[in-house]
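Shown below is the structure under consideration.
With one protein chain withheld, the remaining protein chains of the complex are depicted in position.
For chain A:
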Amino acid sequence: MADQQDNIPETPLFDRARSLKGYKLNKMANALGDPANREAFRADEDAFLDRFGLSAEEKAAVKARDWHEMVRLGGNLFFILKISAVDPVPITQIGAAQAGMPHEQFLSERLGKKVNHG
């Protein structure tokens, strides 16, 4: 999390700076708790993101489903996770993207799961 010094390594706490920085992004994602907004997001993602005044950088991160970048921009997992309700992706895959490793490696190395290829 390059923009801010974290006391605990690799662990971005959602503090004042991040809350302010990610406010619009989180507000957009939070709105997806409403079925009508989920419909609008599906119908025209660009227009939906514009409605919340997202910057070009934020829009690109959302559209690419770049979870690492969304967090860097102040996104909080609890809010941005709602994007995965509209466009399903397992939370472990979101975790893997942040850890910067392939999904299966994340499952075995971080979570201690036996990966079953069958």
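Heads up, the rule we're going with is that a residue touches a chain if its C-beta (ideal position, glycine included) is under 8 Å from a C-beta of that chain, and two chains touch if they have at least 3 such contacts; residues count from 1.
Please note the rule applied: contacts and distances are computed from a predicted model.
Novice: What is the missing chain called in its UniProt entry, if the choices are "DoxX family protein", "Protocatechuate 3,4-dioxygenase", "Cytochrome d ubiquinol oxidase subunit I" or "Transporter"?
Specialist: So the chain that does not appear here would be "Protocatechuate 3,4-dioxygenase", according to UniProt.
Novice: Could you list which residues of chain A touch the chain missing from the display?
Specialist: 1, 6-16, 19, 23, 26-27, 30, 32-35, 38, 71, 76-79, 81-82, 85-86, 91-92, 94-96, 98-100, 106, 110-113
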